[in-house]
Structures are given as C-alpha cells and as structure tokens.
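A single protein chain has been removed from this complex, and every other one stays in its place.
And then chain A:
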Amino acid sequence: MKQCLLCENNTEMETWLLFFGAKSSSLCPNCLGKLEKITGPLCRICSRPMKEEGICSDCHSWGESIYAGNRSLYLYNSAMQSLLARFKYRGDYALAAVFADDVRREAKEAECDVICAVPLSPSRLLERRFNQSEALIESAGLTHTRLIGRYESDKQAKKSRAERLSAEQTFYPLGQAEGKSVLVIDDIYTTGTTVRRVAEALKEAGACTVKSVTIARSGS
C-alpha cells in the first residue's frame, strides 16, 4: 500500500481504475483534490487566468524577445503554497514526484531541443542542499543541461513586485546552445522576471527560442 507524500494516508485507488490505465498518484485523493488545475481562458503567453483568451497587459508591456511563453499547471492556492514551501524551503525533495507526470507531459508537448534548470546562486544551493528546478526535471526522468549560472543576489521571494521587475541580471551564459530551442522548468511563475532574465542569458548562450513550464501560477 502506497502512502500519501503529504498526509500519510493511503493513496487508495479503485482497482478498476488501475485496470483502465489510471496511474496511482503520490498523493491521496483528499490532498490531490486541494490542488486546482488552471483551466478556462488564459493569457497565450504566460498562462495567467483571464476573462477571455488573449495576451495580458503584463506580457504586452514586456515586448518582443526570444521568450515564447510559459505554461503553468496549477493555481498558487494555499494548498499549493504549503506544498511548495515544504518542497523548496523545508527541502522535501520527495515531493517533486507529485508533478513528475505533469512535467513529463508538458516537456513532451513543448518540443524543445534541450531542458535547462533555473540555477541557484552557490550560497543558496548550499543552504537548500538541492535545486528545486533540477529536482522537478530529474523526478520526471528527464535530463537537464547546464547552460547558465547565477551570481549571488538577494532572495527573489522577498522582493516586492516593483523590485522584481527592475531586478538586475543575475544569470550568465555557461554552455553552448547555438540555434537551440530551450525549455526552462521551475516551480512558480510570479511576475515572469526570473524566467525572462533566464531567457536573456540563454540568448547570450546562443538559444533561438525559450519556453517555460512552471508548476504554479501566482500573482493576480
């Protein structure tokens, strides 16, 4: 019997469902039910839920770049907030498995040449013991290529929206991505600044286009 990664209940699944090809989850139905998938009309670029499909004002103001857009899977509700906090800040690596199927499916759909993780600065990596973005990719059974690095800087999560938008570039190119399409995978999309800075560094490494998949879409 498999245990839920969050509440230690059994991840019960009717056997007839398994027979029809359903996969048993790493969460129990109760915990899984608290996560809300993003549905309905979205911003075509950043996956922000909208009244009707289109391009949101944020993405309009970002303007043209090699960044082709983001796909977020879940709303950043309180259940997702505590799940990601436990995963990233508490360091519960095992929780990456919750999103393995999602990440694998989205990566396939994105049809990119290489997958790249969002790097942490050296000191942050020591503090956390692992990079959450790499954990999400590894748990999905995919491989990531080191194309960029990151300088020391203040924590993104502690900054205000304005501070984030005006943040200096902390990423720098490392590897060769000449003419390649690159998929970036991360846990949260807030203002989109991080992934756009990543895209700029990837452009310097030679990438022709950058897409991202993020587990949760926060921000209004």
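Assume a contact is a pair of C-beta atoms (placed from the backbone, for glycine too) under 8 Å apart; a residue touches a chain by one contact, two chains touch by 3 or more; residues count from 1.
Here, contacts and distances are computed from a predicted model.
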Given "DNA/RNA helicase", "Sarcosine oxidase subunit gamma", "ATP synthase subunit a" or "Hydroxyquinol 1,2-dioxygenase", the protein name in the UniProt record of the chain not shown would be "DNA/RNA helicase"
In the whole complex, not just what's shown, which of A:54, A:91, A:149 or A:219 touches the removed chain? A:91
Full-complex touch with the removed chain, picking from A:98, A:135 or A:148, is A:135
Kindly state which of the options A:50, A:125 or A:174 is in contact with the chain not pictured. A:125
What residue numbers in chain A mark contact with the hidden partner chain? 8, 86, 90-94, 125-126, 128-131, 135
